Structures are given as structure tokens and as C-alpha cells.
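Please read the structure below before turning to the comments.
Of the protein chains in this complex, one is absent; all others appear in place.
And now, chain A:
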Amino acid sequence: MLGAECPKPCKGKWPTPPFDPRFPNQNQTRNCYQNFLDYHRCIKTMNRRGKSTQPCEYYFRVYHSLCPISWVQRWKEQIKDGTFAGKI
């Protein structure tokens, strides 16, 4: 899970999520949620195609850094129960 490289211009290990121009303002709620969705969608698609899920690690690192632990736990519970509102 810690194998994601930081995005192209930087060298070395993962420091922290870079600036995302899709979410330039103070409200980062959607940044966290979008990366959480993108990770699960990426995993689902890669598994469906039988490919490695390594590229999905980026989304994991971003949502893991940004999203409060309680939110992630709640969403995981909802996914397990089938009550998660997002489209994965």
C-alpha cells in the first residue's frame, strides 16, 4: 500500500498529496471523496480486467492522507452493507 510513487515532477518517496487543481479552494471535502471513489472504481475495473491494481495505489494514498479516519470507516461499513451512496 505504501508503494505509490509521488507524481511525476518529484523524486523519492511519497510526501503528501500534491496540489490538485480540480480542488483549488478551501473546501477539500470533494477532493477526499473523489479519490476514495476513484480508488474503489479503479480496483473494481482492474480486477474485472485481470490487471494489476498497482496504479490504483495513488488514489489510495491521496484519500488515506486527506480523509478523516472516521469518514473512511463509515464509508467502508456502508460499502460492506451495500448502503454506500456513491457509484462504484
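By our rule, a residue touches a chain if its C-beta (ideal position, glycine included) is under 8 Å from a C-beta of that chain, and two chains touch if they have at least 3 such contacts; residues count from 1.
Methods note: contacts and distances are computed from a predicted model.
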Just by its UniProt name, which of "Geranylgeranyl transferase type-2 subunit alpha", "Coatomer subunit gamma", "Ribosome biogenesis protein brx1" or "Cytochrome c oxidase subunit 2" is the chain not shown in this complex? "Cytochrome c oxidase subunit 2"
Kindly note down the residues of chain A that lie in touch with the hidden chain. 2, 14-19, 24, 26-29, 31-32, 64-70
